[in-house]
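All protein chains but one are shown in place.
This part shows subunit A:
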């Protein structure tokens, strides 16, 4: 009680200076936050701007950050001439990323539904088994994966990568989907069952729309992780025509004749980053939900 009184007395004594200080603090806060934001954005903006410089200018130091000798897409054209066309490699990356998303979504919906709605033998064990893959780094099983894919005829194929990336996504995705199904009231299912909806139709037509946010989150994570993954792609893809963008770009980075085409590197980095950023900006909410799902629980 005494504290309440003293705080009342304090706020009554000096309302004006307090408000003034508050404003000053707010200004300081926004100035700092904006400066930090500029630091975070600078490299991204920089590389995108630099990728549009003329060939002569791309061998110059990067100050000022914008193209001064006019706008040019020659960096992209030079990248186009590296190996097969860059569209081909983007296609590879896109195939792997979309394939991973599709397979992950399909498998995670089924598993999430199974774990949420059914009781079956070894259920706990199966769930722990899937989650436990998170505890063991895939980097430590890369060597046998290499041999295993060779045995299965999947070595040096994009499909092989899709399987591996999907497996890596499973602990997160199955967990996410199980929670999504758990959040759907049982009454909705029962009502639909009364109307004669069963099995796959129940899953697709009734449950599907209700767990869509979870599906989007799972798909987004799968897409971004597959699009950006580097080590497995580097190890498992030996044929240059199969390279995904990150693997291709390391080849560009080391240069063909000892000299590195920095313009092409900038263009490639831009090409790799822009789709991720656009996807994130559109689906921000889904991404953050996925990230915080583990933290808040």
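Simple rule for what comes next: a residue touches a chain if its C-beta (ideal position, glycine included) is under 8 Å from a C-beta of that chain, and two chains touch if they have at least 3 such contacts; residues count from 1.
Just so we're on the same page, contacts and distances are computed from a predicted model.
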Candidate names "Cytochrome c", "Sugar ABC transporter permease", "Lactate utilization protein B" or "Multisubunit sodium/proton antiporter MrpD subunit"; UniProt protein name, chain not shown: "Sugar ABC transporter permease"
Sole contact to the chain not displayed, among A:96, A:158 or A:265: A:265
Options A:126, A:184 or A:216, residue touching the unrepresented chain: A:126
Hidden partner interface residues of subunit A, rising order: 3-4, 7, 29-30, 32-34, 36-37, 39-41, 43-44, 46-47, 50, 58-63, 106-108, 110-111, 113-115, 117-123, 126, 129-130, 133, 135-148, 163-164, 166-167, 170, 174, 198-200, 203, 224, 227-231, 235, 246, 249-250, 253, 260, 262, 265-266, 268-269, 272-273, 276-277, 279-281, 284, 287-288, 291-292, 294-296
